[in-house]
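A single protein chain has been removed from this complex, and every other one stays in its place.
Moving on, here comes chain A:
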Amino acid sequence: MQNPLIFLLAFSGGFSIMGIQLLGGRILAPYFGSSVHVWGSIITVFMLALSIGYLSGGRLSLNNPSLKRFGSIFILAGVTLLPLIYFTTDILDWVFINIEDSRYGSLAASTILFLIPTIILGMISPYSIRLLVTHQDESGQIAGLLYFVSTMGSALGTLLTSFYLVLWFEVNQILFSLCGLLVVLGALAWAYQHFFSEKSAEVLAHG
């Protein structure tokens, strides 16, 4: 039961990353337009954040890996999305007033808004692999499966957000739902270890 849960979480992580990225275009457009350089800024920041996230997620997995800690990554990711909902206007007003060039303005704004939550979301993949792999010879296969699942999540997050969610809901409603999803899943992982598999997690951690 534990492995499907990890895959579900990784799937949702991938879903959230791309959902947030697409909404990023929406959030920046009123201040910086929707030209290709605005998308360039957003994608740059996401790629940069993910690369840092992969590195630090891998590093974190060296230190007593557990489902509880894995869950905390999700809860933290959800919490760091909150400024995106509550302070976006103030942040964007500030950037808009201080940076005239819309290229650097959109780059600065993307960095402030998206860097930290995306770094944390980037930690999910390497950490999942650490929790899933038990033998060295299956590590490649499990990494492949994990990337398959999380990237499928990203594909679905992109499609659903751009085709339907923006047609039905406001940007903040979608962000708030993603935030809630991440926190609930994180709590679920935490509770799973806490109530059901204290032992197996221990074995896993030292296996």
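The criterion applied here is as follows: a residue touches a chain if its C-beta (ideal position, glycine included) is under 8 Å from a C-beta of that chain, and two chains touch if they have at least 3 such contacts; residues count from 1.
As a working rule, contacts and distances are computed from a predicted model.
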Item to check | Protein name as given in UniProt for the chain not displayed, "Polyamine aminopropyltransferase", "Tripartite tricarboxylate transporter permease", "Na(+)/H(+) antiporter subunit G" or "Potassium-transporting ATPase KdpC subunit" | outcome: "Polyamine aminopropyltransferase"
Item to check | Residue among A:N3, A:S34 or A:T134 touching the omitted chain | outcome: A:S34
Item to check | Residue among A:S12, A:S41, A:S102 or A:Q193 that touches the chain left out of view | outcome: A:S102
Next on the checklist: Just checking the interface: what residues of chain A touch the absent partner chain?
Outcome noted: 26, 29-36, 96-97, 102, 163, 166-167, 169-172
